[in-house]
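A protein chain is absent from this complex, but the other protein chains hold their places.
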Amino acid sequence: MSIQLLYFAGLREALGVATEHLELPAGVDTVAALRELLAARGSPWTALVTTKNLRAAVNQKMAGPDTLLQAGDEVAFFPPVTGG
Amino acid sequence: MSIQLLYFAGLREALGVATEHLELPAGVDTVAALRELLAARGSPWTALVTTKNLRAAVNQKMAGPDTLLQAGDEVAFFPPVTGG
Amino acid sequence: MSVTIQAADFDCGQEIVAITKGRDDIGAIASFIGLVRADPLAGEKINAMTLEHYPGMTEKALAEIVAQAKSRWDLQAVRVIHRIGRLVTGEQIVLVVVAASHRGSAFAACEFIMDFLKTKAPFWKKEETTHHGQWVEARDADESAADRWTK
Partner (left out) sequence: MSVTIQAADFDCGQEIVAITKGRDDIGAIASFIGLVRADPLAGEKINAMTLEHYPGMTEKALAEIVAQAKSRWDLQAVRVIHRIGRLVTGEQIVLVVVAASHRGSAFAACEFIMDFLKTKAPFWKKEETTHHGQWVEARDADESAADRWTK
């Protein structure tokens, strides 16, 4: 299944990528598994597992490591928010 | 000794007086004694002792029953404040 | 001048501009506006109210409240405007603007000033409907609100 990925702020800059389409291999169906899959690309992608307090959102709602992924999902990774 | 008296809001309306100069008789030298003196004028002045939570200020500072009066003082009586 | 008693209306935006103009050290501005509400009174709706005050003492009381706020919190600017005279429903009565580096201090000081203004500043409101006029009674809730700061 394919998903849409978004990266924001310091993470976006570290990766040098803001968005990508990704075809998920079988078995990668949670936020935690997706982070491991991306980190396996090597530096700078290891940030997906090493960044302190990295946040994830699935379909624009905050998500935890166990949140299940479905085809067509919009998944975003970003640092803790600092607006206001 | 003589003092300046001021009345505000509902009390001013009840008394029909906003300000007066008053020559204090000997022995009337506290806020409490002044209230008794004024109340002794009879209705509507009894309000000075019967009004619930009546406030007093001496020289524009909140005063209690025991606050001492001196010649030339400005003494004000008024209901609890309701601004804002 | 941080405290003004006036009959004229005020503009919160203009007062904020006056406080912030040319400064780059303010991080947070909390403000409060009180308005005349068309509450029911004696079976009718309130049309207006008249604000009476004690000239001289009012200014001193407000200056003292602002000084207390400045001693409790690290504030960069405080502006208080309180109107007097007759105001119809929907009109603005009071404005308190507090500028600080951080929002916690700005919010706390703004609420503190309002709580003490409501219980310590010599203003009195007389509400009017078409057929009635009545002096507003002090609310116990306002005393409680002010008391919590002394704990």
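We call the chains A, B and C, going by the order they appear; numbering starts again at 1 in every chain.
Operating definition for what follows: a residue touches a chain if its C-beta (ideal position, glycine included) is under 8 Å from a C-beta of that chain, and two chains touch if they have at least 3 such contacts.
Here the structure is a predicted model, which means the values were calculated and not measured.
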{"item": "Partner chains on view for the chain not depicted", "value": "A, C"}
{"item": "Residue of C:L41, C:I81 or C:M114 in touch with the missing chain, whole complex considered", "value": "C:M114"}
{"item": "Residue numbers in chain A that touch the chain omitted from display", "value": "6, 8-10, 13, 53, 57, 60-62, 76, 78-84"}
{"item": "Interface with the undisplayed chain - residues on chain C", "value": "11-14, 16, 20, 22-38, 89-90, 101, 103-104, 106-107, 110-111, 114, 141, 145"}
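Operating definition for what follows: only the chains that are shown with their structure count from here on.
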{"item": "By count of C-beta pairs in contact, the leading pair of chains", "value": "B-C"}
{"item": "Rounded Å distance, chain A centre to chain B centre (Cα mean)", "value": "73"}
{"item": "Overlap residues in chain B, where contacts from two or more other chains coincide", "value": "none"}
